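Missing here is one protein chain; the remaining ones are kept as they sit in the complex.
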Amino acid sequence: MPRVRDLGIYESALPCGPLNGITDVPGVAVGHCTVIEGEGAFTPGTGPYRTGVTVVVPHPGNLYEDKVAGAAYAINGFGKYTGLEQVRETGSLESPIALTGTLNMPRVADALITLALEANPYIGVGFEATGRQGYASVNPVAGECNDGFLNDMHGRRIGEAELRQALASASTGAVAEGAVGGGTGLSCFEWKGGIGSASRRVPDQHGGFTLGVLVQSNFGAAAELVVSGVPVGRHIRPPDARPTNTGETSDQGSIVMVIATDAPLDGRQLERISRRAGFGLARTGSTCHSGSGDVVIAFSTGYRIPDRPSTPILMRDTLANEQAAVTTLGQAVVEAIEEAVLNSLFMSETMVGRDGNTRHGLPVEEIAAWVRKTTESDCTRMP
Amino acid sequence: MPRVRDLGIYESALPCGPLNGITDVPGVAVGHCTVIEGEGAFTPGTGPYRTGVTVVVPHPGNLYEDKVAGAAYAINGFGKYTGLEQVRETGSLESPIALTGTLNMPRVADALITLALEANPYIGVGFEATGRQGYASVNPVAGECNDGFLNDMHGRRIGEAELRQALASASTGAVAEGAVGGGTGLSCFEWKGGIGSASRRVPDQHGGFTLGVLVQSNFGAAAELVVSGVPVGRHIRPPDARPTNTGETSDQGSIVMVIATDAPLDGRQLERISRRAGFGLARTGSTCHSGSGDVVIAFSTGYRIPDRPSTPILMRDTLANEQAAVTTLGQAVVEAIEEAVLNSLFMSETMVGRDGNTRHGLPVEEIAAWVRKTTESDCTRMP
Amino acid sequence: MPRVRDLGIYESALPCGPLNGITDVPGVAVGHCTVIEGEGAFTPGTGPYRTGVTVVVPHPGNLYEDKVAGAAYAINGFGKYTGLEQVRETGSLESPIALTGTLNMPRVADALITLALEANPYIGVGFEATGRQGYASVNPVAGECNDGFLNDMHGRRIGEAELRQALASASTGAVAEGAVGGGTGLSCFEWKGGIGSASRRVPDQHGGFTLGVLVQSNFGAAAELVVSGVPVGRHIRPPDARPTNTGETSDQGSIVMVIATDAPLDGRQLERISRRAGFGLARTGSTCHSGSGDVVIAFSTGYRIPDRPSTPILMRDTLANEQAAVTTLGQAVVEAIEEAVLNSLFMSETMVGRDGNTRHGLPVEEIAAWVRKTTESDCTRMP
Partner (left out) sequence: MPRVRDLGIYESALPCGPLNGITDVPGVAVGHCTVIEGEGAFTPGTGPYRTGVTVVVPHPGNLYEDKVAGAAYAINGFGKYTGLEQVRETGSLESPIALTGTLNMPRVADALITLALEANPYIGVGFEATGRQGYASVNPVAGECNDGFLNDMHGRRIGEAELRQALASASTGAVAEGAVGGGTGLSCFEWKGGIGSASRRVPDQHGGFTLGVLVQSNFGAAAELVVSGVPVGRHIRPPDARPTNTGETSDQGSIVMVIATDAPLDGRQLERISRRAGFGLARTGSTCHSGSGDVVIAFSTGYRIPDRPSTPILMRDTLANEQAAVTTLGQAVVEAIEEAVLNSLFMSETMVGRDGNTRHGLPVEEIAAWVRKTTESDCTRMP
């Protein structure tokens, strides 16, 4: 399946990186575990399952020892999360980010703790035993989207084994997209949604940094969908779409957006660029439904925070011109979020889930033709 | 000059009110004072002036005695404001909202105080003299956009006389748009910007409420402009536009957005719908530049807060289903903000200001033709 | 063991309710499950355990169907929580609040989901099956404090069975305090900490409402402790206390504070009174260490939010004079938080935990004598 850019119907002002994915940020890895089990009638607690977990790993080292600057921002804070409070307070991230189906979230957070304890056995043990000050805890970070239309949410199928598998598969190469990992059972604009990714590179005079995003898309009404500015949702909708886009769909919902960059942004600066993510969502037609948890988690691999610094002061690179950086990296966020959402749609195929509930894959060729027809009349539009 | 809807190149999912302006919310009035004085070389402090002030008055009564629920939300908190802190804390608004050119703001806030004291002479006098508890103050609310390209900001030309004139002219009829009042000296997408307004009516099953917005537009790079989904800024730009839209324009900026509704939203609920305003901005091409103060001030005429209640408890209408209301009214915000920004552009004519600096009015027919050409190929797009 | 008020060394400006606990708010129930297992050397994952879970249940009905207004506020957002994001966004609470030891938190959140699904089996099933719109999720709310000094955090000993036990034991009577439930393994001012509660009644002219709090206390350095204004920590410290109170103890930490009231406060108003909780903490000597998660979760039983309202508008009681109410209820918060923290200390006995780590119970008589000696010289101080 082609990504939206490969179809020649999408272009951006800023260039993308070589993989056009979050893994263009050096060191960032992504892994998935996908669970597709059973079919037919839904017996809560036993399937069928269309679910999974996706992990974003900021760097290959020990993340607890060598934290990254982090931020969390709720455009609309519906949804269930673990760990956002401490990310906000400390401006740091010490855990991989795990994205899963709604009711799996606590089990995945618990599994993140298990793995952090394995890697850092002194956590919770304390200074008598280890020479470390205190008996610190660890802050797992997990988010979710509701996959209940296709999946047996009750079963909470994802736990430690699946998280291990996702982490074991994590790679710095091209990101698998669509109905994989935490995107397996999702719906977006009433089509099949899932995982999407994209990246941008900012000009050298602004530092030449890379910014990448990964989204878990699960929001929107079919009538709202916009591709490259063309309101395709007015014309092309799945057979089972709800009739209108006038507020009938308040319980649709959610997108978790992960932003990574190698620009040395601190937590406040990461929050600033995170606020631009809504502008990217809007380009896809989103009107930010009330029941949609539109949440951003951002980190910088260029701003590291040691767990045990040896001195009170550290020399580090910081941005000299925050305003220019936020404008440029903010534009990168807007564009990359838009493209990542589109990729999550274009890369997802039809899936039949519990009770025979069906989410149709976007009719890629039909959509592409519609967009081309419109934009070709706009002769110089896609140069 | 035609508004964007009159040109047949804009449509919305939700219907607009009869005036398609903030004054469709019953009781809401808008007034302007426009100052266009002098021309030629800029001698700071003496002109030329291209500035003014616009007021939004929530209801015709004594607003201090009979406050309205209010909220303030910074999408990007650049810019200078007075009064937002207390609106946030108390969830109430007790002053007309005044919008002016950047450096005028304190003088306008001072004038708002003068007028509040005239209407409520016991403010600052106290209970001994009046039987009122305490010697309360009043919270004026004023915002601004930078009109320095066309206007002598140094002169701070707007004060009490101009505010009085704006209030005296306030009307519940159709809103004057374009280069009037606080929009006189503004630039938007490097074209002439200014004041724009629009409204939406939500379906009866969601309460049949009206929501209106008024914007003071002053943001964006020409290359970014999007009209009805068509990226016209890629093709049509003013002669003096900056060459790119890749972060070169970080100091462009600002838009103040006022939202009014008769739905009985409390302060927190008003803040929730205010967060949707960015989705409307994004539809016009905004990427939320760092130096752009993108700020929302919202109020509800359907949720009144008496200054001197006689009992601790008050029975009032409240929303039973906040999630449905936020979705529907949020969609109204997204659409109305988009249309109001477009109106601010379409209704503004070329203006020459200080030092001969020129902001060209949007070439309305050229833009409209481009949009029509594109969307006509999309035969069913504008049904 | 006597509560601080029973010792005659504490008084308040506002009167407490009959139980002087959060259960003075009609309908509110509290339950605990306490786990004390094993002793001696710590083998991570197998004990010894000094941990548990405490639940606060807002009312005896179906909380998912009949939600209460809610708020969450981080004075210092260290620590791990689930559910705060949605409470903030929607201003509502649809789950009992569970407080436990740090690393148990995800397992407890998972158990809250299990119980919510049992009570509301249509969650996650959807409208085809049930006639309900959508296939909504549920938002469990859980907080934690670090009990790692006494407890094997690695073992994550608390899960569904323990949560069921806590809920089964929930009572609207007097609150068990000290080393029970989520307070079992905690430390406060380097003494044994745990669960504490208190309540206040506001004067009839302000509505005659009741406000109660429950805290899970786990913060502070011994040298900081203040009781009734007397800095007892300067003189009386446990044998193993750290030598100073000058920033040596940055990883001490956390207190979760639950506030309940029958005053009809909405989410924003609940957040306002929640911000006063820090003033109560300060009275006990807290300086809000960086590593301390000082977090408030508040709800109102007097402001109900139906899950399935039949009309868009609802008539309800609201506060007519928010400023008077926030002042009075805020004072209730300040006082009740102070007293609840003191109760958590005064009601906790010495506990020996993993590796023989010992938290000494506050020497109640010695402390009381010191406070009395000081305040008696202040002859009219305790009238």
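Structural remarks
Order of writing sets the chain letters: A, B and C. Residues in each chain are counted from 1.
By our rule, a contact is a pair of C-beta atoms (placed from the backbone, for glycine too) under 8 Å apart; a residue touches a chain by one contact, two chains touch by 3 or more.
Predicted model only: the values in this text are computed from it and were never measured.
Across the entire complex, the residue among B:V30, B:L93, B:I113 or B:V227 in touch with the chain not shown is B:I113.
Across A:I9, A:V256, A:C288 or A:I305, the residue that sits in touch with the chain not pictured is A:I305. The residue from B:V125, B:A174 or B:A369 that touches the chain not shown here is B:V125. Hidden from this view is one chain, which touches subunit B at 42, 44, 74, 76-86, 88-90, 102-103, 105-107, 109-110, 113, 117, 121, 123-126, 128-129, 133-137, 139-140, 146, 148-149, 152-154, 156, 251-252, 291, 293, 295, 355. On the side of subunit C, touch with the chain left out of the figure occurs at residues 13-14, 75-76, 202-203, 206, 223, 226, 229-231, 234-235, 244-247, 249-251, 272, 275-276, 278-283, 286-291, 321-328, 330-331, 334, 370, 373-378, 380-381.
Although one chain is not drawn, its touching partners on subunit A can still be listed: residues 89-92, 205-207, 264, 266-269, 272, 305-306, 309-325.
Methods note: only the chains that are shown with their structure count from here on.
Comparing mean CA positions across the assembly, the chain most remote from subunit C is B.
Taking the mean of all protein C-alpha atoms as the reference point, the chain centroid lying nearest to it belongs to A. Subunit B and subunit C have Cα centroids lying 43 Å from one another. Counting partner chains per residue, subunit A has residues 76, 251, 291 touching two or more of them.
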